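As you look at this complex, bear in mind that one protein chain is not there, while each of the others sits in place.
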Amino acid sequence: MPQMTFHTPATHDEVAALLAASAGARVLSGGTDLIVQMRSGRNAPSAIIDVKQVAGMIGVRMSDSGFAIGAATPCTALLNDSALSAAWPGVVEAANLIGSVQVRNRATMAGNLCNASPAADSVPALIAAGATCVVVGPSGTREVAASDIAVAPGKTSLAPGEFVAEIRLPARPARGGDAYLRSIPRTEMDIAVVGVGVALVLDASGTCTAARIALGAVAPTALLVDEAGAALVGSKLDDAALEAMAVAVRAAAKPIDDKRGTAEYRTAMAGVLAKRVVAIAAARARNAA
Amino acid sequence: MSKIAVTTSINGDPAEFLCDAGETLLDALRVTMGLTGAKEGCGSGDCGACTVMMDGEMVCSCLVLAPEAEGKSIATIEGVAEGSVLHPVQRKFLEHGALQCGFCTPGFIVAAKALIEKNPDPSESEIRYWLAGNLCRCTGYDKIVRAVADAAAEMRQDQNSQRTAA
Partner (left out) sequence: MNAPVTPKAFKVVGTRPVRPDGVDKVTGKAIYGPDFVAPGMIHGAILRSPHAHAKILSINTKKAEALAGVKAVITSADFPGQESKVLAGGETSSNQRDIAQICMADGKVLYAGHAVAAVAATSEAIARAAVALIEVTYEVLPHVIEVEEAIAPGAPLLHADMYTKGVEPASDQPSNAAMCFTLARGDADAALARAAITVTGRYKTPPVHQGYIEPHACVASWNADGQGQMWVSSQGAFDIRNTTAAVLHMPIADLRVMPLEIGGGFGGKTTIYLEPVAMLLSRKAGRPVRIAMNRQEVFCGTGPAPGSVADVTLGSDADGNFVGLKVEFWSQAGAFPGSGVHSGVMTALGAYTVANAHVRGWDVVSNIPATKAYRAPGAPQIAFALESAIDDLAVKLGMDAIDLRLKNAVRPGDPGPMRLPHGAIGYVECLEAAKAHPHWSAPLGANQGRGVAGAFWGNYGGPSTAAVSLSSDGSVQVTTGNPDIGGSRASMAIMAAETLDVPYESVRVAIADTASIGYSMLTGGSRVTFATGKAVVEAAQNVRETLVSRAASLFGVDTAEVEWHGGAAHCLSGERKGESLSIGAIAAKAGQFSGTITSEVSINPLDYLPGFAVHICDSEVDPETGHVRIVRYTAVQDVGRAIHLDYVEGQLQGGAVQGIGWALNEAYVFDAEGRMENPGFLDYRMPVASDLPMIDTVLVEVPNPAHPYGVKGVGEAPIVPPLAAVANSVRHATGIRMRELPLSPDKVYAALRAAD
């Protein structure tokens, strides 16, 4: 049996070099997906690259332009950052629905993105918030939209040697609010049957001026549903606008039947949750005014 | 096969062990160190029976690789009591009959202690959500929730009386 190796690089370049050196190398940050996959035999890395020693990989930095979240920052650490929690409560909540407290003390949003599960909780919230990722690789650094990381279940757009170093969120717009809700059979410890993230902006009169609505677990990757957002823009989030939004959400949902839920149920729940999550985000936007 | 040497701290004592790259912290604790208080119920982070503290945060030790323990402080159920004096959470579990088979109990106690340290006055709902990562199949959780609430209340009272005395 070829032996797996374990590395604790200190710089981005070292990480990229180690990843590029072996197609079977895998990034370890929280490990809550990777270790489960190793154990079940679905993933047999040749090398494990623990990125937590790399400077800047853990922690939240705020600037005028927004927030930079180190890729190895555990989900629970986001809760402790009051500025981030105030600006993007939907993102922070979504990240803190994953697994249990034990899991969230390790799990990261970047891992959630790169695991590329269609049901990842933080991903619709990140997409709705307009998050981007700083991707580092052997040929340099690029910034890509969070929605462009996953391309299929378990597959990402990252090139060999590339890894996510940082997630960036813009500063919260004035009168902006975001929220995330998911449907699970239990109250905790479940994978989303459907997840809906929304970020919207209201003007002083309460009219919606921008809205991004993203869905999880209803397609091979999380979906940004432009039509759903458009249905809200220009409205005061009245019932007709909400219904038009829900229709767009249901139309965009292309789920499958699986052990976690039927396609019919997922489609219907996408509409129900979208209405509920818009109400939460709108209340936050109004309070933020 | 070459093993990885890990230098760490377990329950406040320096510790060293050798492990493979893919070995879990849980296996290192149980097999290599002989600390079998943390249990493996699932191996996938879904039951919490392997809960330990790592640098002050509770984690499923089945979802931590053993080499990651390098330079960390690990605290396990074996270190919860101070010598032969039980921690209030341990004592309240006994007083409330909050265990039946006892297999999940070490994980619950480590998690409950972590909760009270973060939140000295947790509501029933906060206790239930904090402990949602710990499965118990025997008790229906009722007596566990009561024991944790009671332990928190006693620890608050102790702290108040210490403050008054000081």
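Residue numbering begins at 1 within each chain, and the chains themselves are lettered A and B in the order written.
Everything that follows uses one rule, which is that contacts are C-beta pairs under 8 Å (C-beta built on N, C-alpha and C of every residue); 3 or more make two chains touch, one makes a residue touch a chain.
These numbers were taken from a predicted model, which means no experiment stands behind them.
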Discussion item. With touch defined as in the header, list the contact partners of the absent chain among those displayed.
Written reply: A, B
Worksheet item: Which residue from B:V6, B:V59, B:I74 or B:I109 sits in contact with the chain not drawn here?
Response: B:I109
Practice prompt. Write down which of B:I4, B:C42 or B:A153 is the residue touching the left-out chain.
Written response: B:C42
Worksheet item: In the full complex, which of B:A5, B:L18 or B:L94 touches the chain missing from this view?
Response: B:L94
Fill in: Touching residues on chain B - with respect to the absent chain
20, 30, 34-44, 46-47, 49, 76-78, 80-81, 86, 90-91, 93-97, 99-106, 109, 124-125, 127-129, 131-146
Worksheet item: On chain A, what residues meet the omitted chain?
Response: 1, 40, 183, 185-191, 193, 259-262, 264-265, 268-269, 272
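Going forward, only the chains that are shown with their structure count from here on.
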Discussion item. Roughly how far is chain A from chain B, centre to centre by C-alpha average, rounded to an integer in Å?
Written reply: 29
Worksheet, complete the sentence: So, in the complex, the side of chain B touching chain A is made of residues 1-2, 4, 20-22, 24, 43-46, 48, 51, 57-60, 62-65, 67-68, 70, 111, 129-130, 132-134
Worksheet item: Hey, which residues of chain A end up touching chain B in the complex?
Response: 3-6, 8, 28, 31-32, 35-36, 38-40, 45, 48, 50, 52, 74, 76, 99-103, 105-106, 187-189
